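Here is the structure we will look at, set down as structure tokens.
With one protein chain held back, the other chains of the complex are shown just where they sit.
Should a chain be cited, it is by its letter among A and B, assigned in written order, with residues numbered from 1 in that chain.
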Amino acid sequence: MTAWLERQIPKMVLAPSFVAVLIFVYGFIGWTAWVSLTRSRLLPKYDLHGFIQYKRLLASPRWDTAMDNLFVFGALFIGISMLLGLLLAILLDQKIRVEGVLRTIYLYPMALSMIVTGTAWKWIMNPGLGLEAMVRSWGFESFSFAWVIDPKMAIYAVVIAGVWQASGFVMALFLAGLRSVDGEIIKAAQVDGIPGWRIYSAIILPSMAPIFLSAFIVLAHLAIKSFDLVIALTGGGPGYATDLPATYMYAMAFSRGDIGQAASSAMVMMAVVFAIVVPYLYSELRAKHD
Amino acid sequence: MRNSVFAATSTLALLAAVSVSAGPQAEVLHWWTSGGEAKSVAVLQEEFAANGGTWTDMPVAGGGGDAAMTALRARVLSGNAPAAVQLKGPAIQEWFDEGVLADISSVAEAEGWDKVLPASIAAHMKCEGSWCAAPVNVHRVDWLWANAEILSANDIEMPTSWAEFNAAADKLQAAGVIPLAHGGQAWQDATVFEVVALGILGVEGFHKAFVELDPATLTSDKMHAVFDQMRKMRGYVDSNFPGRDWNLATSMVMNGEAAFQIMGDWAKGEFLAAGKVPGEDFLCASAPGNGFLYNVDSFAMFDVDGAEKQDGQALLAKLIVGQNFQKVFNLNKGSIPARVDVNMAEFDSCAHLSAAEMTSSSKEGSLLPSYAHGMALRGAQSGAITDVVTAHFNSDMSSDEAVTMLENAVRNSL
Partner (left out) sequence: MTDFISSTGLPAASRAPSRPAQIALRWLLFTLLGVFALFYLMPLFVMVTTSLKSLEEIRTGSLVAFPREITFEAWRTAWSGACTGIQCEGLRPYFWNSVILAVPAVLISTFLGAANGYVIAQWNFRGANLIFSAMLFGCFIPFQVVLLPMARMLGLMGIAGTIPGLMFAHVIYGIGFTTLFFRNFYVTVPGDLVKAAKVDGAGFFRIFWSIFLPLSLPIFVVTVIWQFTQIWNDFLFGVSFSQAGTQPVTVALNNIVNSTTGVKEYNVDMAAAIIAALPTLLVYVVAGKYFIRGLTAGSVKG
């Protein structure tokens, strides 16, 4: 009896969390799926009306923009943050005396929410008030940095702020990775006279593959959830040029009283998440338990 | 840690204090959090307290009420609705349809609201015949604000037609002045759009397009003309406009960087706060065209349990429409009282103009709800229109494309 109990303890410890996740994640996804098939407006209604909300979604040019933006933003945000994070980690790993200070400087943006830094970014990016005005006042009259007011470029301005916020965290991940590479192998390579860049590209980076994956997942999750960033920086503008699925969904659900439409956009978002995350989870768990 | 314990106990003490008091109570959800507005709400709270009431403040700013609406939905769904909520336009009737609003007819009838409110504004406060909201003020949206000095220096009169406006703007542009101060946020684009539309479509056309959503009007030649004029307006705006807050646009007019601004009369508060005098430093006039676009703030009462809370709602409703609050609040806010029998002696010349035109428009039947400020349509419909307006204004889309897009968007908005 006690032995049986002893064996059940791990399951009992995990059970509450599992039940909570079942209800509060999967139950709610199911709820959203249901609502996405209704004509809910201000508050959720439960009479099914088929796929009308999805038809509306696909007919909306604004949703098109939001999805396009998600891919542009997602690709650039993840790519640049990874590269910059890696670069900073390698630079910081050169036995620098002020490493602690620099590391903190690179890392601190992750501590701040965009509600806090949004206004500052808005000013810096604004050509009349911020960087452009400042550089011009130094005498470089032709200097131009007006992305945030250009509908075609504004999404790239959002990428800059996004990279600013997340790249330090990626740097921390990579730095940790560099520090856990086996020192003996590197010493051996140095003794053999292999040049430094080769050591990085042939020995160190390949050994950090799992970290690339972790960084990718953290960044992908930030990209998909990006909401504060856009709201604080551009409010989705100019026009709706910087709308993302998360901001689209929020606008529909809460400022327009169109909850059915919001639910359908949420389901599409979730499908995108699923397509990205499931292969990762699969490979992750396969690798671990072989 | 000691501080957090202290905070916890003081929060508990506060809660205890609230639940012990037996007088009228009201938790009020609103988004008037900034200086002048917050002071105006404080007037109401003081009156409420003077009548023995306990006011619990629940301010949620941001996005012109979006954040507050998020909070409201969550509160209603959790069965914990606040007693009074800042709500306006058709949203009031939408919430009523969800079956969550309280009836305040007894107060309204006892106070004779029907006699003191213009009929079209009173209609917004009623849900299927009973009263369900209390109006606070009337903002006029179709205002043209101008810098007096720039106009006289360039020998320009306040324009009374869009042709005159364009002539004046071309002249100003040639003189190196930004003709129109504007902030590129969707709601500001929509504000300019509806003011232009009122001028070009006329009172009847505006009603057909933005209240009835009549497809013929939405695709008419006149609607093309409205988008043509919007394209012109875009040319009169400086290149740095996207994302600019409306109050920064107002200070451009104040500082002489720009000549005109099209904005509701909350802009007046900015001028006055900077010590500017209407008629001398800045000019206010109704924008070209007939009619009066109103944006009425109001409070709706939600169904709550408990006699104390219901007493609180009744008292609050009574005070909101009361003479004193209507006067003091609107002096602060730049708008005019919703009730027509308030003594206007302390108000400025712009407010007098607004009040006079509201009365005359009400008689002529040209008192129109503002679509851009959520008075005319459900959120999904007005939002769909605004999407088109802001997409057109912020790109090089042709008027033809815009009209087609408008038609589709409205059809797609359910």
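Operating definition for what follows: contacts are C-beta pairs under 8 Å (C-beta built on N, C-alpha and C of every residue); 3 or more make two chains touch, one makes a residue touch a chain.
Nothing here was measured: the structure is a model prediction, and the numbers come from that model.
Among A:37, A:57, A:230 or A:246, the one in contact with the hidden chain is A:246.
Touching the missing chain, out of A:214, A:242 or A:255, is residue A:214.
Listed residues B:42, B:225 or B:285: the one in touch with the omitted chain is B:42. If you put the hidden chain back, the residue from A:32, A:65, A:81 or A:234 that touches it is A:32. Considering the complete assembly, chain B touches the hidden chain via residues 3-4, 6-8, 11, 14-15, 27, 30-39, 41-42, 45, 55-65, 67, 70-71, 73-75, 77-80, 82, 245, 247, 266, 269-270, 273, 333-334.
Although one chain is not shown, part of chain A still touches it, namely residues 6, 9-11, 13-14, 16-18, 20-29, 31-32, 44, 88, 90-96, 100, 102-113, 115-117, 119-121, 123-124, 129-131, 133-134, 137, 164, 168, 172-173, 175-181, 183, 186, 189-190, 193-197, 199-200, 204, 210-211, 213-214, 220-221, 224-225, 227-228, 246, 249-250, 253, 259, 262, 266, 269-270, 273-274, 277-278, 281, 284-285, 287-289.
Assume only the chains that are shown with their structure count from here on.
Chain A and chain B have Cα centroids separated by 36 Å. Chain B contributes residues 63, 65-66, 69-70, 73, 76-77, 91, 94-95, 97-98, 184-186, 189, 239-243, 378-380, 383, 387, 390-391, 393-395, 405, 408-409, 412, 414 to its touches with chain A in the complex.
Taken together, the chain A residues at the contact with chain B in this complex read 39, 41-44, 56, 59-62, 122, 126-128, 146, 148-149, 151, 154, 231, 234-241, 250-258, 261.
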